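Here it is, the structure in full.
Partial view: only certain chains, each at its native spot in the assembly.
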């Protein structure tokens, strides 16, 4: 009932929010599920996933800025790799999200998009997308 | 297997946490599901959802205060609508939550309630509630 697909997400900066809505929408469409749930899962520890506005790109800029202010890259950290801020940011956004499927489509709000959150890039990342529900 | 229902949540302040547990409990009861999951989804970008204490209202007050300290309304934001703090707060709480259904009831802990998190109200908001499981 849940078919997991793996998508590759290439990121282009240390901290970057990338709209991955089309990947989820494509899986929903291919699944023929009309009522159910779309799950997204990030199998990393320095990247997360969130939902936010897909209209004004300044919102994503402010979201990145807000997370940087909350958890600065430089700090009194012990982890030798120097990316402890990325681990903390990823825990704040979380590693999964879910979006209802209603009438065969993602039931995102008017202004919602799904964003992969890179906090220690650039890297080639993976994203798992799973669909559950009924045709 | 997942039946989505939309509930309207009228909010009364710019930042406000509203107990929506009864809406979820009502859907669980109506569904006749005995073992499964109740999902809640917020289709907005300046509102979120969380779980927290339902006994002492000071906890919710402190939660609102803590989020305001973490992400002040005024700041070095670019988004022209002036509500970037609300977008950031919503990403911190998240846009969905899930609660197990055990023996036909929400398996909330003794002190847990489900709270709709308004960060840019007052507005009329929507909340999607879905149930999955077996009778």
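Order of writing sets the chain letters: A and B. Residues in each chain are counted from 1.
In this section, contacts are C-beta pairs under 8 Å (C-beta built on N, C-alpha and C of every residue); 3 or more make two chains touch, one makes a residue touch a chain.
What you are looking at is a predicted structure, and each value in this text was computed from that prediction instead of being measured.
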Message = Out of the whole homomeric complex, 2 chains are present here; how many copies are there altogether?
response = 3
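Throughout what follows, only the chains that are shown with their structure count from here on.
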Ask   = Using the average of all C-alpha atoms in each chain as its centre, how far is it in Å between chain A and chain B?
value = 20
Request  = Name, in rising order, each residue of chain B that touches chain A in their complex.
outcome  = 1-4, 39, 41-45, 70-71, 75-81, 84-85, 87-88, 90-92, 94-96, 98, 126, 128, 130, 132
Request  = Using the touch definition up top, name the residues of chain A that touch chain B in the complex.
outcome  = 35-37, 50-53, 56, 58-59, 61-63, 65-67, 69-70, 92-94, 97-100, 102, 107-112, 132-134
